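I have placed the structure first, in the form of structure tokens, so that the comments after it can refer back to it.
Yeah, one chain of the complex is gone here, protein chain that is, but the others are all in their spots.
And now, chain A:
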Amino acid sequence: METFSYRQTAGRRSAGTRAQAIVGVVASGNLEVLVERVLPDTECQIDVSTPISGFGKVWEAVVADFVERRSPGGLKLSINDGGARADTVALRLAQAVRLIEEDMK
């Protein structure tokens, strides 16, 4: 099992008031993303746990692209990977942020 932790600066605080959200499932070619609003407004952290080793560079690139596009300030995203492709990872990260940005009813 390979693990990575990326701590980055985000341009702005993520919208919404939800404290947490979860998307995806740990299955072949899939992953789950747990997102929690636990960090200062301009920081974000992405923790990855994957059984597929040797793809650190790809994870780094996907995460950098995600932070630039979504600006997930204040969010900690924790990933359990089941061997997902980079595009699936990007999709799930976007879904997770979209979900936590929904306002509570």
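To be clear about the criterion, a contact is a pair of C-beta atoms (placed from the backbone, for glycine too) under 8 Å apart; a residue touches a chain by one contact, two chains touch by 3 or more; residues count from 1.
Following the convention adopted for this analysis, contacts and distances are computed from a predicted model.
S.K.: What name does the UniProt record list for the absent chain among "Cell division protein FtsL", "ABC transporter ATP-binding protein", "Response regulator receiver protein" or "Biotin-independent malonate decarboxylase subunit beta"?
M.R.: Of "Cell division protein FtsL", "ABC transporter ATP-binding protein", "Response regulator receiver protein" or "Biotin-independent malonate decarboxylase subunit beta", the absent chain's UniProt record names it "Biotin-independent malonate decarboxylase subunit beta".
S.K.: Spell out, residue by residue, where the missing chain touches chain A.
M.R.: 1, 18, 20, 22, 25-27, 30, 32, 34, 36, 49-51, 78, 80-82, 102-105
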